[in-house]
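Pasting a structure below so you can have a look.
Excluded from the complex is one protein chain; the other protein chains are retained at their positions.
Moving on, here comes chain A:
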Amino acid sequence: RALTGCVAGGGEGGPSSSRVFVVRRDQDIYIQTLRKLFNESHGIFIGLQRSEEELAGKSRKAQLVQVSKNYRSVIRACMEDMHQAAISARDPALHSQYSTQVSILSAMELIWNLCEILFVEAAAAGPLLLRLLDWVRLHVCDVDNMVREVLSSENPSKHELFWNVVDVFVLQGRMDEARHLLSKEAGANPTSVNMFKILDDLMKKMPVPSLGNTQTLTEMELKWQHWHEECQRYLQDGTFASNSHMESICKILLGDEDAILEKKELMTTWYHFLVTRLLYSHPTVKPMELRFYAQACMDLFLGGESSPEPLDTILMAAFEFEMHQVIKECSIALSNWWFVAHLTDLLDHCKLLQSHNLYFGSNMREFLLLEYASGLFSHHSLWQLGVDYFDHCPEYGRVYLELHIERIPLNTEQKALKVLRICEQRQMHEQVRSICKIMAMKALRNNRLGSALSWSIRAKDAAFATLISDRFLKDYCERGCFSDLDLIDNLGPSMLLSDRLTFLGKYREFHRLYGEKRFSEAAKLLLMLMTAHIAPCSFWMTLLTDALPLLEQKEVIFSAEQTYELMRCLEDLTAGKSDKQKFQDDDVENMKVEMLRLALARNLARVIVKEGTLDGS
């Protein structure tokens, strides 16, 4: 797996500078053009997990084949984008990187397509060959340019590559196109008209497996046998002897190995050779027979000059129906888990994978999905896709999610909220608590008390809430006003999280009432804060001082009983202090106490009179 590195830290070089290397794997997730692949395949994956399992037999299979096709079309779309990017890249290194990606994606689609035919669709003898023909036609594109060139020329039959193109069509079983081209040559060469007619006829009559139920395999085999014999007769009669090209075509039609192998350059790959051979020697090949032909064809084609590449090994494993081998080889050859994770998941849904339990990941499907999703988590936004993948890993998904989600860097509040929502949806209480605590701590360190408080409320962290409330109160004492009023005003029931927080909320309420001139309510609240012991003792002096303006209103606010209460509170407070403390208290402190005593006494006097008079009020 490719590892890239970069040097962090001071770059002056020199023997004393420290060097820290940042090495990263799974670089693929950072390639912009692959983003589409990850995003769209995610959608297909989720759709598959949620799809109707109740559908049985044919409809289920059709559904799964559709899913497979969807995956492939995403790969193709990505390939297109990558190809465009390669073309427009100025930097040769970038161009080369994109080009490599294009060939990797192309290989992936090739493999996936074959797996779709053999495993998902599980094409039976007959349709199997047709599918394989489609597959070859789709993927061997090296000859496309040549074909285009000849077809678009003024006089195709005079083009030097004319016969090559005819051969290509024949090799790929594109009979109609071959016949069409041949007719042009026929027109130009009146002497060989007879030969053309015969060849044309043979090609037209070639029996092919049908997709529908119009004929049984046996019927087809019989027809094919007859046709094969007819071709044989014409060849042996020397009908095509005067034209080597046509003779070679006839030999190909007869499945002559050497004749086909001669056209190696036009086929370019051994699997093309395989399909051509099958087309012309055993069109009703059964799936389980493929392996024998595949091995033989690969050996013949490579001929000992070259050894199989990883792609060849993978395809061979597929022809041998060794699914686990396919997955294993792909895991080794490819640089990220995307391909094997999604393919294995699909095969698992096709109920094709035996569940051997691997102790390190439950089963193959889950193991690969866990690996893939884990890789996504190192990306600043793709991690969200990873969450859904973990959700569908029944055994270890949750614990993997718990571990990864805690490590997501929470650089912005939005990101933290996004992460939190995900945790809350899944009842991951410990993670919720932890994240809120981390955010609260961060806010507190940066002196953003309001933010810290709302995070600790969300974390249901009473101790922390108390601490922050104390800070608020301290701030108030120092500055005479509250910060973050909105937050405190709208605490609601969360106020009950901690006593100190309750006090903070209620204290602010007192100030609000006072501001709204609702004095008697304010007074009542103030008193209650002390008598119900909601206020901490350390704050009583402040509260009593707050009472002063209420005591000195024109109107009498505190009732007699309330005044007695206040006095009692004041005495409790001062009695608690030793004489020494009283001596040490500064003058301001003592003066405050005196002022309070005076104000309370005055109030008492007024209220006694007021309450004593007949019309009360």
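We take it that contacts are C-beta pairs under 8 Å (C-beta built on N, C-alpha and C of every residue); 3 or more make two chains touch, one makes a residue touch a chain; residues count from 1.
In the analysis below, contacts and distances are computed from a predicted model.
Colleague: So one subunit is absent here. Using its UniProt record, which name fits best from "CPA4 isoform 1", "Nucleoporin SEH1", "Proteasome subunit beta" or "Guanine nucleotide-binding protein subunit gamma"?
Modeller: "Nucleoporin SEH1"
Colleague: Based on the whole complex, identify which of A:H404, A:R458 or A:R500 touches the chain you can't see.
Modeller: Among A:H404, A:R458 or A:R500, only A:H404 touches the chain that is not shown.
Colleague: Quick one: say which of A:R90, A:R233, A:R445 or A:R479 touches the chain that got left out.
Modeller: Residue touching the absent chain, from the options given: A:R445.
Colleague: Of A:S374, A:T502 or A:N603, which residue touches the hidden chain?
Modeller: A:S374
Colleague: Identify the residue among A:S434, A:S483, A:T542 or A:T574 that touches the chain left out of the display.
Modeller: A:S434
Colleague: Provide the residue numbers of chain A that touch the chain removed from this figure.
Modeller: 8-10, 20, 22-23, 360, 370, 374, 396, 399-400, 403-404, 407, 411, 434, 437-438, 441-442, 445-447, 467
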